[in-house]
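One chain of protein is taken out of this complex; the other chains stay put.
So, subunit A:
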Amino acid sequence: MVRGRQFLAARVHETALAQRGATILPEINFAKSPWVKAVAHIPPAETLTRPYPIQHTERHDRGRALQRPRNLFRPTSIVHPEDQLRQDFFRDHPWELARPKLVLELDGKDARYRDWSKGLRQPGMALSGESVVQRQLWLMEVKGLSKQRAYDIARKEFYKLRQQEEIERRIAAEEARMYGAYFGKTNMQVGMELEDAMYDKWKKWATNEIARLESQRTAAYSNVVDATEEKLDEEEELDL
């Protein structure tokens, strides 16, 4: 690492031009390199300057901060009108966050295909909390409804559609079962089976352990061996 600022990279073209007339070691003269002609009219951009940043939000100026402005060049936080609506919706419906969500966009033009005057269902977008937020915002901004009123309308539309989706899904599964589909075990069943297997294993281990401990305890009382006999036995073994 080099301390301070280095401007070698920013000044490559000037360096190359300064070497143009150099007579020492003309073999390593960079002025004839192909890039010198190429970047002659493309100067590098300005760096390290600090323009006054866009003020998305006002700073909280209190007390001493009023006398001496601080953090003038620090980027400010971006705030959108949907932020509060989104927070409210997901506070009221936390399990909506557990649903899978598509975060991929191809050309970035998805927002152009949405028309929130037509309801929550939008082409190419699954029903989600985001639809409620956007619909509520549209109702507030275009219809001039209050935040609470718009929230109620959008929320109830959402409930109806979610219920419809649920019914459709159930009926589809029923139909499929009737035609012989087999969906296998659910995640819950698989989990329960694994848990049961583990319990059984533990039970087997615990039974063995209890038996072992029990036999140890009884052996401590009943299996009192005469020390002299043992010694004799050992001596016989040694003789053999």
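Note that in this section a residue touches a chain if its C-beta (ideal position, glycine included) is under 8 Å from a C-beta of that chain, and two chains touch if they have at least 3 such contacts; residues count from 1.
As a convention for this text, contacts and distances are computed from a predicted model.
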Legend entry - Options "Chromosome transmission fidelity protein 18 homolog-like Protein", "Trafficking protein particle complex subunit", "Ribosomal protein S2" or "tRNA (carboxymethyluridine(34)-5-O)-methyltransferase": UniProt name of the undisplayed chain: "Ribosomal protein S2"
Legend entry - Listed residues A:5, A:68 or A:91, member touching the removed chain: A:5
Legend entry - Hidden partner interface residues of subunit A, rising order: 1-2, 5-10, 12-13, 15-16, 19, 26-27, 29-30, 32-35, 37-39, 42, 44-51, 53-54, 56, 73, 75-78, 104-109
